[in-house]
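Everything below concerns the one structure shown next.
Heads up, one of the protein chains got dropped from this complex, but the rest are sitting where they should.
Right after this comes chain A.
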């Protein structure tokens, strides 16, 4: 952030494309249109969270809570186990 240097360049090769990104502590969350995914800041510990719905909206992370919007006028609040 201070220098503008690229510290992490990550390519997601799953279905869909990255549509929204949020971060909490050492974890980066992103949505792909079909899934919610997290990686750590070094790009490891790839994790898919099965939500059972299209994840085509935007994302905010607050503590162990995740807020997601979708294109059907809905806001979902999830708790990470």
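Keep in mind that, in the parts below, contacts are C-beta pairs under 8 Å (C-beta built on N, C-alpha and C of every residue); 3 or more make two chains touch, one makes a residue touch a chain; residues count from 1.
In this text, contacts and distances are computed from a predicted model.
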item: "PQQ-like domain-containing protein", "FAD dependent oxidoreductase", "4Fe-4S ferredoxin-type domain-containing protein" or "Branched-chain amino acid ABC transporter permease" - which is the UniProt name of the missing chain; value: "PQQ-like domain-containing protein"
item: Residues in chain A touching the chain absent from view; value: 3-15, 20, 22, 36, 39, 42-51, 56-60, 62, 65-81
